[in-house]
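Quick one: structure below, then a few questions.
For this depiction, one protein chain was excluded, whereas all remaining protein chains were kept in their positions.
Let's look at chain A:
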């Protein structure tokens, strides 16, 4: 039941351009890391209830709930962090506010603090993630690993770089201490930020930009995950209509001109796409970081698909 050799970090932050499947990859990673009797926590912070949808559950409350079990008695718990709840919990922890906390909400103070004060919201969200990552019970870590389904590449740097934002505004007090604690965890070897991409230009460009940004912030970058990779068909790089026709005939199918033309057009589009994908793959490889490819799931993302991706991630 030892460490997962290939994924030694304790906090895995998963980002990626919108539409690349970062939530799917985060869920699969949490499942994979829970195999063999371990316990992981999958956290989302953007209020999208993406985890509930992935696992086919009702919307998650602000509580750590089991969403899946794995081999050897392992389990994945999930948490949808709500910034208002996080602030109230936080105030309660430090100031024992109790009912007074609810009163604060009534006068709009909580709404104010979480949506208006720049950076504060992100300090609270990442603060909750830090608390879960470092939480112990009876001398043991409660979670073997925490996987954070983070904001997309365009906003992840700002999200993770909470100290900078708050330092400008908050010079003293517990929020400052809190954001410094988060900052040091995020910059430690316990953390890795994984970037999910597709082999398409814009996601790859955003991946490159995000890695530059994160490196500049001294936040450790982990793996690049290429999601929905297509199988390498037509390795030879070309095919003629005559060859298609012969193939159809050999397979006992009618090889009419319409069919052959349609297949040839599709093959050509595939080759154009593949050439582009190949150059993008090279661009990513040049970063010199570990690259993992996950296949397109033929049936879309369901529980079996997640389990399949989890196994592939752990092997990589």
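Quick note on the criterion: a contact is a pair of C-beta atoms (placed from the backbone, for glycine too) under 8 Å apart; a residue touches a chain by one contact, two chains touch by 3 or more; residues count from 1.
By definition in this document, contacts and distances are computed from a predicted model.
> What is the protein name, per UniProt, of the chain that does not appear here: "Acetoin dehydrogenase", "ArsA/GET3 Anion-transporting ATPase-like domain-containing protein", "biotin carboxylase" or "ABC transporter permease subunit"?
Listed in its UniProt record, the absent chain's protein name reads "ArsA/GET3 Anion-transporting ATPase-like domain-containing protein".
> Return the single residue from A:59, A:139 or A:298 that touches the missing chain.
Among A:59, A:139 or A:298, only A:298 touches the chain that is not shown.
> Of A:8, A:47 or A:73, which one is in contact with the hidden chain?
Within the whole complex, the residue contacting the unshown chain is A:47.
> Which candidate, A:190, A:263, A:287 or A:307, sits in contact with the chain we can't see?
A:263
> Write down which of A:74, A:127, A:151 or A:222 is the residue touching the left-out chain.
Final answer for the missing-chain contact: A:151.
> Residues on chain A that touch the omitted chain in the whole complex?
Counting over the whole complex, chain A touches the hidden chain at residues 17-20, 46-48, 50, 53, 91, 95, 97, 100, 103-104, 107-109, 112-113, 115-121, 151-152, 154, 158, 165, 168-176, 200-203, 205, 231, 233-234, 236, 239, 243-244, 246-248, 250-254, 256, 258-259, 261-264, 266-267, 269-270, 272-273, 276, 298, 300.
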